[in-house]
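Removed from the display is one protein chain of the complex; every other protein chain stays in position.
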Amino acid sequence: MIAPVTLPHRRLGSRFARIPILVALAWLFVLASLVAALFGHLITHISPSAQDPFSIATLPTGTHLLGTDGLGRDVFSRVVAGSTSALVGPLVVACSGFLLSGLVGIWAGYSGGLVDTITMRIVDFMFALPGLLITIVVVTLVQGGYWLAVGILCVLNVQGDIRLIRSATLAQRALPYVEAERITGIPRWRIMYRHIGRNILPILLADFAIDFAGALVALAGLAFLGLGAQPGTADWGLMLTENEQILFQNPWAALAPGLAIVVLATSVNLIGDFIYERRRAASVER
Amino acid sequence: MTQQRTERARRAFSRRRIGGLLATTCLAGGIALAAGGTAAASNATAASGAGSTLTLGLQTGPRTLFVPTDYSTEASWVMVLIQGQMLTYGSHSQLEPAILSSWKEVSPTKYVYTVRPGVKFSDGNPVTAADIAYTYNLQLNPKVGAQEASLFTSVKSATAQGNHVIVTLKHPDSLVKFLPASIAGFVYEKASVEKNLANYGTPNVLPVGAGPYMVSQYTPAQVTLVRNPYYYGAKPKWSTIVFKTIPNPETLLLALRSGEIQGTFSVEAGQAKQFKTFSNLISFPLDAWIGLTMDMSQKPFSDINVRKALYYATDVKGIQAAVGGGYWSPAASVNDPSIYAASLPKSTVTSLYRKIQTFPFSIAKAKAAIAASSVPHGFSTTLNVPEDDPADSLTAQILKNDWAKIGVKLNIRLMPGGPRFQVILNHKPNLGVQIIGNAPDAPDPHEMPWEYFSSQQAAVNGNNSSNYRNPTVDRLLNTAERSSNAKLAALDTIKAEILASQSVPVINLGFEDGLIAVKKGWSFTNLTAFSPTTNWLSDLHTN
Partner (left out) sequence: MPDTLEQTEGARQEPGALTGARGIAWRLGRRAGSEQTLASYALRRVLLLIPLVFVVTVVVFLLSSIVPGGPVAALLGGHATNTATVNAIRARYHLNDSLFSQYIAWVGQVLHGNLGTSIYTSQPVSQEILNRLPVTLILNAVAIVVSIIVGVSLGMVAARFRGGRVDRIAVGISIVTSSAPSYVLAIALVYLLAIKYPILPVEGLGTGLSSEAEHLILPAIVMALAPLGFVTKIARAAMLEQLSTDYVAFARARGIPRRRIYLRYVLRNALVPILTASGLLIVTALTATVFVEDVFGIPGLGGLLVDAVENTDIPVIQGLVLVTAIWVVIANILIDLLYVVIDPRVSFGRLST
């Protein structure tokens, strides 16, 4: 069997042209959310927190593209403003997963022995934890807000990442190039984090995307249950639960943030899949 | 000393109170065993024609069917049909006999009640004076942990003598004479409660009462009542009454539209518009005061200019429109003027109420007041909001918006309902600003002002979260409580309200109406703030 010493960045240029339209759309939407999060206040002409108690739950009009909510706030500007909390928390969760699994996963996979055993015991233990139950209990009892929820997700999420990266590292370790490097006397950390790390980077990136989408859905779900995001925040999950009360009057107030969650999660998942598939195709081709 | 009636009623609005519990029997019968059954909708339609089954929706099912451990308005609608009351209210909130056929105020501290002969519990046992005395003592015994125990603070003892019950007070208390007609006046059977005190009123130990109906099945998803064969009054119209727990308000609305339920007591003002489309929506005065208290013992609220500034900065009309949906009426104080109807002429009340200080919405005045205060550039503070109450959450968001205009940053902190209220009960420093919803338990004008303006309640486990203390107000309220002259008591109470208003201990947001929706063509008449503790069935008309 030929050793797939994959260095994926080499092939980026030649493959760029082959990005499917759906993936391009997904990127576009992610970028749009990013722009909305950074410059949202410039796009919308109505402040997302401006209230009008005398025109509540109205249907879409020229001024209010998606109508108003239970406090007469503009739903469209709130959906735009909601992209901030939809991006920030999941980004933190995905980054922490990326870093921790990159560091610990590769270390455990490469070193084996005691380090590996301890890591896997902890990971096994965390896998068996009833995650949602713990999150609900902790967030309610501690009365922590959004960032507590983000913190808990970071902790609970990392076990899957470590397991995945460890396995990928194990697979790399068995390959001849690692053995060769080891014999040549290249330092351990260099083999681990430079070479193995680079080879499993697509997995790490794809995993980053999966983490991001998962955290987005989880955080919005907690907000939907009334946990995490504080009242008044323009948060998609919170908007969904608040505006469910006016589903008869202005369905868009609940449907629009719901759609935003679905589209962003789908986009990120698509991109993650694409990154991985491209890498796989690259290695199969060889 | 009052129940947080509104708080409880509004808590019911929570979309997340999945109080329902599916009985295994129900499931087994329905799904596993494939026992036949007609669709509830068609069932209900047929039944309404025959007048045999009435199905109503509740957003929060009763926590227990035992009033000492569930003293709430929603539970009261159910419990009044099961237990029967000692006394009841007439159409002008005057006391009328029920299971107690007569009563006498022997002295300001002694009441003698006579039990109506021939009244029986649903198990066939007669209702005796011992049962009535026992029901009183359930509230007096701290071990029962009765929710309404504090209403009975002035009661010394309740004893049975033949078919008489003698209630002795520690000191005169204007509230006590109304208690037999309140939620605390539902009659319990001594023998059956004593046997199972720890789990009385749970699905395992169904309550025994003397009301028109008895419980045939109780799961937190549903309470099914059938006629009590031993009921002493006229035979009620429906053979079966079903109370369904439907926690999600949107779902409740859909159930009403589809005919699955024929009415509901759990309509939140914010949803009134949607309910109006599909049902006959009836509003009635609940006298439920919604307001904010500001801890006067603590900076910066100790500064009267700060309190005035916040009052001026609060767009009360906006809150009434957005949160109240048009079903909140303006409030000048904690008492709705109508509570004085029995004791004072309307014109007197109106002219006295004009003396109560109010601070109508004006950002300019608010800015002037805050500029004159110790914190001219504003400050930041936190408002605890019960997370199961969307109305409070909406109110808080409007306040946040309004107060920001004068440089006051309001942080909203969601808390579970219980711990949220515990902060008020603890009365520790840093009460800050608190949002309150409360209704009087009885047509006793003294009750609400006493709760929010007396120094006695400015303590641990008390309601006065403004920590407002004024010896004159205390004296006026004390006199009112102990006075045997209703008119003088009412005048003293209004004086106390006027005096308190000068110190701005509270921001009055409004009085919340009660809302009931019934299927189109049906109606409810004569509803008052105390209807939940009367036999309301006779006020429900199906044509």
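Labels for the chains are A and B, by order of writing; each one numbers its residues from 1.
Note that contacts are C-beta pairs under 8 Å (C-beta built on N, C-alpha and C of every residue); 3 or more make two chains touch, one makes a residue touch a chain.
Every value quoted in this text rests on a predicted model; they were computed, and no experiment measured them.
When the missing chain is restored to the complex, the residue among B:Gly118, B:Pro142 or B:Pro471 that touches it is B:Pro142.
Shown as candidates are B:Ser101, B:Ser150 or B:Ser455; the residue that touches the absent chain is B:Ser150.
Considering the full assembly, B:Thr251 is the residue among B:Thr251, B:Ser329 or B:Asn478 that touches the omitted chain. Among the residues A:Ala171, A:Ile186 or A:Leu201, only A:Ala171 touches the chain that is left out of the figure. Interface note for the absent chain: among A:Leu28, A:Leu59, A:Leu129 or A:Ala180, the touching residue is A:Leu129.
Mapped onto chain B, contacts with the missing chain fall at residues 1-4, 7-8, 11, 15-24, 26-32, 34-41, 43, 63-64, 69-72, 142-150, 153, 198-199, 201-204, 219-221, 244-248, 250-252, 254-255, 257-258, 260-261, 387-388, 416-423, 425-426, 451, 457, 460-463.
Listed for chain A, the residues touching the missing chain in the whole complex are 1, 4, 116, 120, 123-125, 127-134, 136-138, 140-142, 159-160, 163-164, 167-168, 170-172, 174-175, 203, 206-207, 213, 217, 220-221, 224-225, 237, 240, 244, 247-248, 251, 254-255, 258-259, 261-262, 265-266, 268-270, 273, 276-277, 280, 283-284.
Here is the rule we use: only the chains that are shown with their structure count from here on.
On chain B, the positions that touch chain A within their shared complex are 15-16, 249-250, 253, 270-271, 273-274, 277, 315, 317-319, 321-322, 385, 387-388, 390, 393-394, 396-398, 400-401, 411-416, 419. The touching residues of chain A, counted against chain B in their complex, run 49, 51, 53-54, 56-57, 70-72, 140, 143, 225-226, 230-232, 241-242, 244-249.
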